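One structure is given below, represented as structure tokens, and several questions about it will come after.
Just one protein chain is left out here, and the rest sit where they should.
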Amino acid sequence: MLKHRKKEDKKDHKKKSHSSIDSPRKRLFLFILGGWLLLLLSNQVDEFSLYQGAFVATYAVGIASIILLTGYSGQLSLGHGALMAVGAYAGALTINNLKWHPVVALIMATLIAGLFGLLLGAAVARFSGPYLAGTTLALAISLPSLANQFPILGGQQGLIFDVGATPARFGDEFSPYKWFFWIAALAALIIIWFVANIAASRFGRTFRAMRDNPIAAQLCGVNVARQKVTAFAISSGVAGLSGGLLVMLITGVSPSAFPLSLSLLLLSGAVVTGLYNLKGVILGGLVLVVIPEIAESLLTRIGGSENLAISLPGFLVSALLILAVMFTPNGPEHIFKRKH
Amino acid sequence: MIRNTRTKRAVIASALITAGAMVLSTIPAQATETTGVTATSIKLGISSPKTGSAGLVYGKVPGAMKAYFDYINANGGVNGRKITLVSHDDKYLPRLAATQTTKLVLNDKVFAIVGALGTATHSNAYNAARLARNNVPSLFVNTGFSGFASKAKYPTAFMVLPSYAMEAKIMAKFIKDTPALAPQASFLIAQDDEFGIDGVGGFKSGGHTFAATPTLYPQGGLTSALAEGALTSLSAVPGKPILVLFGTTDTTATILKAAEKLALTNKFTFMAGSVGGDANTLLALGVKATTVDGVISASFFPDAKDATDEYVKQFMEINTKYNKGVSFDNTVLQGMNSAMLTVQALRAAGKNLTRTGLMRAIDTKGSTFASAGLAPLNYSATSRVGYNGYWIGQLNAKGELKPFGGKLTLYTTDSASAPVTASTFVRKSIPKNGIPNN
Partner (left out) sequence: MTQFITAVLTSLSSGAIYALMALALVLVWRSTRVVNFAQAGQAVLTTYIGYEVIQRTGSYWIALVAAIISGAIIGAFIDRFFMRPIFKRVTSGPIVLIAPVVATLGLLGIIEAVIGIVWGLNNQSIEPPVSNAGLNVNGTVIAFSLFNAFVLGTVALAMILLTLLFQKTNIGLALRASAYSPEISKLSGIKVDMVRTLGWAISGAAGGLAGMLYVPSTYLFPNAMDILLVFGFIAAVIGGLESMVGAVAGAMVLGFAINFVTTYISTTLVFPTAFVVLILVLLIRPSGLFAGKKGRSA
């Protein structure tokens, strides 16, 4: 239903000329180009970097979900880790219990999380600002522990999420990390393309109107509550996909895989690289993966106590977050870009 | 979907090139049997929690292992090679354990993983880092989850700690055999994760029934309010009920302090699982010495305060010299012991050090290694189980664990349904100066 309307929008907009990202044709081209470049790149790079790259892509998808919800539709959620968990468990159950293909599992992760987000959004649509933040915070801390209540979810040990061996056609020596990277990168590209399309579409304009001035939007006939729920649902679906990708990388889902700190980490990543701008999404994922590495290499250079070693990555991320809020609150791109 | 022919052609062209690139992918270099080994060095890796609840119990392990390795390096190393230990913090999170372990394998290129910690963490990390596929040994896993002994699921893993199921079975037998305790009602308060749940299962297979369903609390969620509530309702039970506590040390401390507050310290007999029974930590967390006095606990090591034990004495000396600033306790003892086992494994594998060779060495010779443990090691061609026994002791006001009833009796069993039997095992004496000579 949603896709159909989107296609119509694309037809309307094709004739207009926009700046770089806005043209749907250009978007598709960039999507394919990006995919191709990543593919070539993946052959030149060592396995660990591929593994890290897969994490970058996973976080990028997660950050995209936050940008969609907070940046585009103005709702602050502190609980996206919980939504990732919903997607992750849905994906794991699909593989283990329904015995379906891993790709189907990822799609299920997206759909189930989206459905959950729809229900949740319907409940919290009326909440604003801090009330929504509080609710999502409570969700973040309580949802993972619910996994212990239902044996089918594997309790504290969790469930295995094994995408199985890499397809035989690639040969025995094909690195599973490269396979992860391809899956994650492809998913990230699709999501970015998808969210970019939404942003440029009628939905995107409605979200932005709702975000900037809900009362005026309502006067223009926008059903603010319904749009909020829609945004929430789509954002949750994207978060669910991110969750599915994450557990693919760590080969299992358990309650402790989605602590509150993950939700806050995603939010930080989104703010640091621009809450309103999808371009920053890959950079955001990169920051989240690279900071601990930087911290470690800094420490090997300057030496330091155990305490320093453990506390430094958190310090760097937080410092980065504060600097971003102070100096580039609308994202580094925004300095050059004109308003939407 | 795409109307413009030009774009369509571009898409098809890109797709074809993509497919071609995929087919013609280059093959990345594979790990070898001797990764991490040079003529002069051996690189080992460990991913473990250094903070939080688990860090409280296990945070000292990497430092302790490194201290022992440094000592061995100062005395010639292993077959002329010096051992380095790369240590990463995983905060007891599966996500971080997976990345850190993968990093150790792919980036740091270690020869073997040692002392990995935690069930959820390491079972995820083991698969994520493809340890089986790359034939990377995971030696002396620091957890009591019996599943790691399965060669089918974890072909390169070696347990060392007795499983929590073994501990529970032995505790169950102890309660049954002790006249003062057998008739009392018993209750279990356990952490809602592998520490607790394996314990619950173990008591069941030990044939022990509790007077009520076990109270499980979420990890990090045992507040003093909860403890007080639990103890108040249990105080109504007649006699002197036994409270078995299976959790980390800070939660054991919370429960004991709640008992102090409610003046119920003499109402119950407390039994603390080995993970949460470290007396030093309990005292440091504010539990009164009078409360600690009398707590029953299980161990398979000599008590870390027992300087008359030859292993403890030697490890203490190594700790003072090579692990400055860190107080010697049961965790340090455990870490150094694992390090000692590792060194013996490396020696037994010979000068031509390979991963397969290392694992075979433990399979064939591991049961004869010298170690501080008072229980036997059960490595063989068919078994990856390490220690399989416990002795039951009682803490005194000084925080020392002394054998219950004065005489130390070691019990051994398995993680399944075999009975618990008293063992006459006598451990090997420590090699001279604590330097293995196998």
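Lettered A and B in written order, each chain numbered from 1.
Everything below uses one rule, namely that a residue touches a chain if its C-beta (ideal position, glycine included) is under 8 Å from a C-beta of that chain, and two chains touch if they have at least 3 such contacts.
Just so it is clear, the structure is predicted and the values come from calculations on it, not from any experiment.
One chain is not depicted; across the entire complex it touches A, B.
The residue from B:Ala212, B:Leu262, B:Leu408 or B:Ile435 that touches the chain not shown here is B:Leu262.
For the chain left out of this panel, the touching residue among B:Asp250, B:Asp293, B:Glu310 or B:Asp363 is B:Asp250. The chain not shown here is touched by just one of A:Leu39, A:Ala109, A:Val271 or A:Val287, and that residue is A:Val271. Contact with the omitted chain, checked across B:Thr51, B:Asn396 or B:Asn438, is made by B:Thr51.
Although one chain is not displayed, subunit B still touches it through residues 50-51, 55-56, 192, 215-218, 220-221, 223-226, 228-230, 232-233, 235-236, 250, 254, 260-264, 284-286.
Although one chain is not displayed, subunit A still touches it through residues 70, 74, 76, 123-124, 126-131, 133-135, 137-139, 141-143, 145-146, 148-149, 211-212, 214, 260, 264, 267-268, 271, 275-276, 305, 307-308, 310-312, 314-315, 317-322, 325-327, 329-330.
FYI, only the chains that are shown with their structure count from here on.
On subunit B, the positions that touch subunit A within their shared complex are 1-4, 7, 10-11, 14-15, 17-18, 21-22, 25-28, 30, 50-51, 63, 89, 92-95, 97-99, 102-103, 106-107, 119-120, 123-125, 127-128, 130, 133, 192-194, 197, 218-219, 221. If you check the complex, the residues on subunit A that touch subunit B are 7, 14, 25, 28-29, 32-33, 35-36, 39-40, 43, 46-48, 51-52, 55, 145, 148, 155-158, 160, 162, 170-171, 173-178, 246, 249-252, 254, 256-257, 259, 262, 306, 309-310.
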